[in-house]
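Below is a slice of the complex: some chains, not all, each in place.
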Amino acid sequence: MSMSFEEKLTALGIVLPSPPKPVATYIPASQAGDLLFVSGVLPIRDGQLVVSGKLGEELTVENGYEAAKLTLLNALAIVRQELGSLNRVKKIVRMTGHVASGVGFADQPAVLNGASDLLVELFGEAGRHARLALGAAELPLHAPIEIELIVQVQQEDS
Amino acid sequence: MSMSFEEKLTALGIVLPSPPKPVATYIPASQAGDLLFVSGVLPIRDGQLVVSGKLGEELTVENGYEAAKLTLLNALAIVRQELGSLNRVKKIVRMTGHVASGVGFADQPAVLNGASDLLVELFGEAGRHARLALGAAELPLHAPIEIELIVQVQQEDS
């Protein structure tokens, strides 16, 4: 008997943060058909950026891996808010990760594994996603990482 | 009695620029199903880049806000060209804004509000979009901003 995604989240001991509130005239996510496009999210908890700086400068790959996990949890908090429950996720289609990179830093994939690993741990096969790993010059609020998700939604309640 | 999007545009006194012409073997936008993917656009008028440079170096947030507005108008000019009329817009799904950022510039969201605010002013609820705010190292032609839109299209004429 397999667990639902919400049960799995609980079993993993993960508590999602409050979904971040956009501070301007955009919205946390927008659905078209069965695709949910989630806005860019940062490693925020309780409305505050938890970690700042660039990879290869202030931050190590390990710091970045942890930041990627927290950033993903913010994205999932938005997904739950939009859908009512993570159980309505059909598939994680694509994740794009923008990693604030000091000159010469080229290990963006290892940083993003913090988010990718968690997606697969939580959603199993449905969490296996296409991915882009990119190095950004700068990110809002000096965040080290910004993640964007495209999620396919179960059209009928599961 | 609510105005159509084209009427609203006129009421706001906005005249769209000529849609930018791709200078290579790509096209201004591509539709798949009811999603219209608009190519990256720059702050261009009459075929010329109107403003260049990076935020936090040559340009202030106020300069960037104005550049974001003009860039968005170029995207909307493409949308009108593709659909025949802005009235066929069902929803602005997502906007991604790439802001050319000097070292340490982290206020990409304030720059992109120039485009986000205009989307909501023009399209109302249908203009509320998911958004990514990113800092680019460099952009084509030394443009300060490049915007990408995903638009959901009314399948029947409205």
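We just call them A and B in the order they show up, numbering each chain from 1.
The rule is simple: a contact is a pair of C-beta atoms (placed from the backbone, for glycine too) under 8 Å apart; a residue touches a chain by one contact, two chains touch by 3 or more.
On a predicted model such as this, the values are computed, not experimentally measured, just so you know.
Because every chain is the same sequence, the assembly can be counted simply: 2 are drawn, and the full complex in the file has 3 copies.
Note that only the chains that are shown with their structure count from here on.
Note on chain placement: the centre of subunit A and the centre of subunit B lie 25 Å apart, centres being C-alpha means. On subunit A, the positions that touch subunit B within their shared complex are 22-30, 32-33, 37-40, 98, 136-143, 146, 148. Those residues of subunit B lying in contact with subunit A across their complex are 33-35, 91-95, 101, 103-109, 112-113, 116-117, 119-120, 128-137, 150, 152.
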